[in-house]
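First, the structure itself, so that you have it in front of you.
Here the complex is missing a single protein chain, while all its other protein chains stay put.
Take a look at chain A:
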Amino acid sequence: QGTIHPFRKTHRSFFGKLSQEFRLVTSDRQSWRILVFSMLNVFCTGCLLMWCSSTNSMALTAYTYLTIFDLFSRVFSVIFVCLIAHVCVCVFSTRFKRLEVLAVFASTVLVQLGALFILKESVERFVEQPEVHTGRLLVGTFVALFFNLLTLLSVKNKPFVYVSEAASTSWLQEHVADLSRSLCGIIPGLSSVLLPRMNPFVLINVAGALSLSITYMLIEINNYNAVDTASAVAIGLMIFGTMYPMSVYSGKVLLQTTPSHVIGQLDKLLREVSTLEGVLEVRNEHFWTVGFGSLAGSVHVRIRRDANEQMVLAHVTNRLFTLVSTLTVQIFKDDWIRPSLMAEALPASTLRPSDYGGLSSFVPPPPKPSEDINRLTSTPFKPSSPPPEFSFNTPGRHVHPVVLPNTQPQRPYGMGLSYGASPYTSMLNQDLARPGMGIGIGMNLGMGAAPQRFGRHPF
């Protein structure tokens, strides 16, 4: 079967499944380590939550959410390890790359929602500020900081590392970079330490701990309880600032968008494709990222009636393959039903007349003249215009007796760009010159059949 079943239902009991998973997890050393750290994390989070309620401090609660976030990412990575370890064999693996993206998105959004909750609570606290006990505040801060840094630095969480590197910088990172740049102006020796991009998680942990210590100091010295709320707001905003770029990045992957950093390259490739021999236009181009980093896409290429489909397909695939790993190219021709085209690549005798009879049920009636008049407007081939709703199942719409001389200059990508064409035609000719391939372009036949149609033949 060709379909994919990522969530195939198993009829085992939940606990049985759980124990099996557990055994699987413990068998691997890496996942065993992750599991130990998760346990530590759960323990630490429990302690922190207890201390939060005993100190009645909002800022510590906000800081605890960072620990919970760590727990999330840890748990998700455990799930990956055990899933990829044994399910991957039978199931298509790109879905699991996608699951990684979903996990990153979910955990960043969850922690942002937690920060939103913190902000709401803080607004309520500004109205009436309760007393904050500082007894466990500093202890909690340092325990949380220690555990967070330990888990961050000892367990490599691959998807999170990728996202934190690929996403745009958060405002916290920008400010730290700006500050450290001006610091490096004073002490140039620090440039190797400070100038590279900071890890956002480490940064937010340290910044949060710093604001908590300031809170502790101010409450101890002056009994300013409002500082607690203020630093809770600050930590909440920092969480937003750090997580927002990551959730935007992973959300864009989930929305099946073309990643903006490859658009330039893609445009260049598509331009090259549209200058290939026989290609009339490229449209319905959709490109998206499946997991982190792997691009997939589908493209419809309209070609001339006398062009060889398989060769164009091979060349288009060859061009795009460098960038898009999972590619589907649909080649289509206008007016392919006409007999003049049959002389193209195959001997005409292979098609029996009964075939045409069978085909006629699938082909809509020939176009009305009114459609011919507004053909220009009805064909959307600009990249910015919305993709047409499956326009090629009605090929008759685009049929026109004098199509080719008209559409040749209308290539969306090919205008005034000659650099792609000249090396390619030579390559094509080389390819054509190879003997024994069984490809012949029936140019003579095509020309003879409709010479007025192919007035501007590039060959």
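Some points to look at:
The working rule: contacts are C-beta pairs under 8 Å (C-beta built on N, C-alpha and C of every residue); 3 or more make two chains touch, one makes a residue touch a chain; residues count from 1.
The rule is short, and it goes like this: contacts and distances are computed from a predicted model.
Chosen from "Zinc transporter", "proteasome endopeptidase complex", "Metaxin-2" or "Exosome component 6", the protein name that UniProt gives for the omitted chain reads "Zinc transporter". The chain not shown here touches chain A at positions 1-4, 6-7, 49, 53, 95, 98-99, 102, 106, 109-110, 113-114, 116-117, 120, 123-124, 127-128, 171, 174-175, 177-179, 181-182, 195-197, 221-222, 224, 226-227, 230, 251, 254-258, 260, 263, 284-288, 290, 298-300, 308-311, 313-315, 317-318, 321, 326-333, 336, 342, 346, 350-351, 355, 359, 362-363, 383-387, 389-390, 392-393, 395, 431, 434, 437-439.
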